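A protein chain is absent from this complex, but the other protein chains hold their places.
Chain IDs A, B and C follow the sequence of writing; residue 1 opens each chain.
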Amino acid sequence: MTDPVQDTAHLGHVEVYTDRFDESLDFFTRVYGLKISGRDGDSAYLRAWDDYEFHTLKLTRHHTTGVGHIGYRVVSPEALDRRVKAIEASGYKTHGWVDGDAGHGRAFRFEDPFGHVFELYWDTVKYDPPADDRPALKNMASRYHAQGVSPRRLDHLNLLASDVTEFRDFMVTCLGSRVTEQIRLDNGRLGGCWFTVNNKTYDLACTEEHGRGDGRLHHITYATDQREDILRAADIFLENGVHIETGPHKHAIQGTFFLYVWEPAGNRVELANAGARLILDPDWETVTWTEAERKRGQAWGLKTIETFHTHGTPPAD
Amino acid sequence: MTDPVQDTAHLGHVEVYTDRFDESLDFFTRVYGLKISGRDGDSAYLRAWDDYEFHTLKLTRHHTTGVGHIGYRVVSPEALDRRVKAIEASGYKTHGWVDGDAGHGRAFRFEDPFGHVFELYWDTVKYDPPADDRPALKNMASRYHAQGVSPRRLDHLNLLASDVTEFRDFMVTCLGSRVTEQIRLDNGRLGGCWFTVNNKTYDLACTEEHGRGDGRLHHITYATDQREDILRAADIFLENGVHIETGPHKHAIQGTFFLYVWEPAGNRVELANAGARLILDPDWETVTWTEAERKRGQAWGLKTIETFHTHGTPPAD
Amino acid sequence: MTDPVQDTAHLGHVEVYTDRFDESLDFFTRVYGLKISGRDGDSAYLRAWDDYEFHTLKLTRHHTTGVGHIGYRVVSPEALDRRVKAIEASGYKTHGWVDGDAGHGRAFRFEDPFGHVFELYWDTVKYDPPADDRPALKNMASRYHAQGVSPRRLDHLNLLASDVTEFRDFMVTCLGSRVTEQIRLDNGRLGGCWFTVNNKTYDLACTEEHGRGDGRLHHITYATDQREDILRAADIFLENGVHIETGPHKHAIQGTFFLYVWEPAGNRVELANAGARLILDPDWETVTWTEAERKRGQAWGLKTIETFHTHGTPPAD
Partner (left out) sequence: MTDPVQDTAHLGHVEVYTDRFDESLDFFTRVYGLKISGRDGDSAYLRAWDDYEFHTLKLTRHHTTGVGHIGYRVVSPEALDRRVKAIEASGYKTHGWVDGDAGHGRAFRFEDPFGHVFELYWDTVKYDPPADDRPALKNMASRYHAQGVSPRRLDHLNLLASDVTEFRDFMVTCLGSRVTEQIRLDNGRLGGCWFTVNNKTYDLACTEEHGRGDGRLHHITYATDQREDILRAADIFLENGVHIETGPHKHAIQGTFFLYVWEPAGNRVELANAGARLILDPDWETVTWTEAERKRGQAWGLKTIETFHTHGTPPAD
């Protein structure tokens, strides 16, 4: 084992496209319980009440759905330099430097082999709550507003790729991610990989694309403090006519308690609770699940429903 | 800001002394719900069901109570070298290299100015469950046995020091810890400091010694997955005649949901749940609480009870 | 044992006075999460989302605070006749028949020896939700709106009386209540009594008046489905500047998980969760607590705070 240098701090934000902007925005704010930090052009900048940055979700009006780009924050300016050099040396497609969105400084953009656009940045805009959004306890990023579901923070996202092994190499090379768990199919291919750059059990997952299309999104997830928050969320979704796809239940992989819904434009959105589970072990060995093990269903036996394998955004052609 | 190098991975284990060994062991296993990995001489090696190492609590028969030593694991052999050099250069008292306990390889021991003994180690013994302790899900360190409280993993400990500022310098210099929150008293002294070496909000706290004596322990804490586990634990403690000191309630500092009890020998033991709260921000700015703010009590107004300020182990002379 | 005839069905509603009507109404709707069914004159009619009647709380603008009147629904018209005869025969002060409030038909009013006004009624107005308040599941009384705390239903109220034994006789005679638990003080007096007319563990409590004044209210309580709802409520109260008096904690008496706050006019309001606890036993023997037992504090050791013994509404002269 070589001496690890952890350059990447955490998943910072995800840009999600919607072709029903007003309904999606209503869902994410009134029902799901994120807050609006700002708006510009075709985008609204959203954050959970304890996200420390200006935004963790950039919701953008678009002709289709899916993911716009994915931002990770690094641990220092030097780490940003190291990462950019590593990416440029890697041969993966790069877009070069861009001015940051409303929520952060300049960022270096690059692309995985399946068309998902990533960016790395150091300079950020920390959320500074106005008087009416100031929390009762000063160690919180903003007021717990208790609107709708009100998750605490951005947790992870799940992308689709036709070759998960290739995607894994990209994540290890470009972000320095660790692979905490994975699925090895009987045909030898990887069926899924769960990545992390810090002590979270995962901040990004990649599962095999079973439809057609490139650069598709499987889901984006925010974290709640308790499993009860997710049970309560199920009632909130039910009363608001939101399509509940599957859950609440517990994943076998990663042990996460989950609930999946589709926001009005069709993007899959998850709520998740990991309990107190973290990957503290610096030489954690990847847990590999076989196809047979996966067929047992989720932790408590729930079978994975069909749409979970096929539905992604944008829709397959 | 300098480029951070994170050498220390996580709090690994704590050695706790007891002058009522059998009763303490019964408490920690049957009531609190840790498991025994092994025994030797005067010690039992305990771990929570999802602790990945051989032990996180070394319970040792002793003429008194309190903390024996505190072990942190580093991220690599090179990190261990770097840390040892930094410690040796620092002028803090060192004990040098020791063979590891049953649960890990060689360790470098050193001491804070108040007599608490620390050690750093890289080589460890990962817990390899025998057939009857094998979990249903392979990503768990061992079987969820549901005995007593059954917390998931070691969380943190709290030491007492007559000069918290001096203790803080020690932690920053020797372990490379970050200070996530602190209390600044009206007299200018630090009343308490909360430290972390990773994304946990804290793995060690130090509060001002109000009694007498050196090297005292305030409490040791394991993490539960849900707040409900802690409410349920309160009933378990009640039925087992365990002294409940204070809680369940929510700390204003760090926002942790807590419950404090005294194990049979008098060492204070906590259960804590942080929800989904993590410190992901690489340049997190220390949150400083004033004395006036602390006087408001805990998050929901509970006043801190007298023994919480005075009781530590071993007892003051 | 005589053959019991259960005439009284359940606590129906409580009229609460406020000298800060607008702030109280804002508290009960936006923060506490009741819904407005209607308004007339100086009153607003409120209900929890699963209360089946038009209202369970009548909030009335008044020159002072405390309780206006307390309504119980009976099981049938015949039961109403029986109760009225029993009350008239009892010698307690009666007010006679009144037209019902907006929420129910004619009611018979009478008074306990300490000035609290009760009424019994059969005809009621069941809440018929308009389209935008219709629940997703037809067995719910209205939509789960998830506003603020959103308790499920009215649970109980607590009155103060200078002679609890005398109050107990009133409840048994007039309402046919059972006494499920009580406190017997060292001086021989009853310190408190918990009453029920159905399978709930209690729907009304009476504790000894330690201040001055007649007909005072100690608190009114709504029930949440889970204890987690109460922990979450504590954060909602905290962020909204509501005075949290004590809790969350578990009562020794009745085992209820509780949280007490003061609404803006000073009336004490509780949230409670009884878990799955019911009194199903038809010849349940009253549980009697001694003064020594009460001094141990609440279930997990929390000491009762001073204001809990002294604060009632309206304030003592």
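Observations, loosely collected:
Methods note: a contact is a pair of C-beta atoms (placed from the backbone, for glycine too) under 8 Å apart; a residue touches a chain by one contact, two chains touch by 3 or more.
Just so it is clear, the structure is predicted and the values come from calculations on it, not from any experiment.
Shown as candidates are B:A131, B:A146 or B:A292; the residue that touches the absent chain is B:A146. Contact with the chain that does not appear here is found for just one residue of A:I36, A:A136 or A:I244, A:I244.
Interface note for the absent chain: among C:A44, C:L190, C:A223 or C:I244, the touching residue is C:A223. In the complete complex, the residue from B:D101, B:D155, B:E181 or B:E228 that touches the missing chain is B:E228.
Contact between chain A and the absent chain runs through residues 227-228, 231, 234-235, 237-238, 244-250, 257, 299-301. Seen across the whole complex, the unshown chain contacts chain C at 1-6, 9-10, 50, 52, 73-79, 126, 137-140, 151-153, 155, 181, 198-200, 223-228, 252-255, 273-278, 280-282, 284, 287, 289, 293, 299.
One chain of the complex is left out; on chain B, the residues touching it are 135-137, 143-146, 148, 226, 228-229, 232, 235-236, 238-239, 241.
Throughout what follows, only the chains that are shown with their structure count from here on.
Of all residue numbers used at the contact between chain B and chain C, over half are used by both chains, marking a mostly same-residue interface. With centres defined as mean CA coordinates, chain B is found 31 Å away from chain A. In whole angstrom, the spacing between the mean C-alpha positions of chain A and chain C is 46. With centres set at the average Cα position, the gap from chain B to chain C is 44 Å. Counting partner chains per residue, chain C has residues 228, 235, 238 touching two or more of them.
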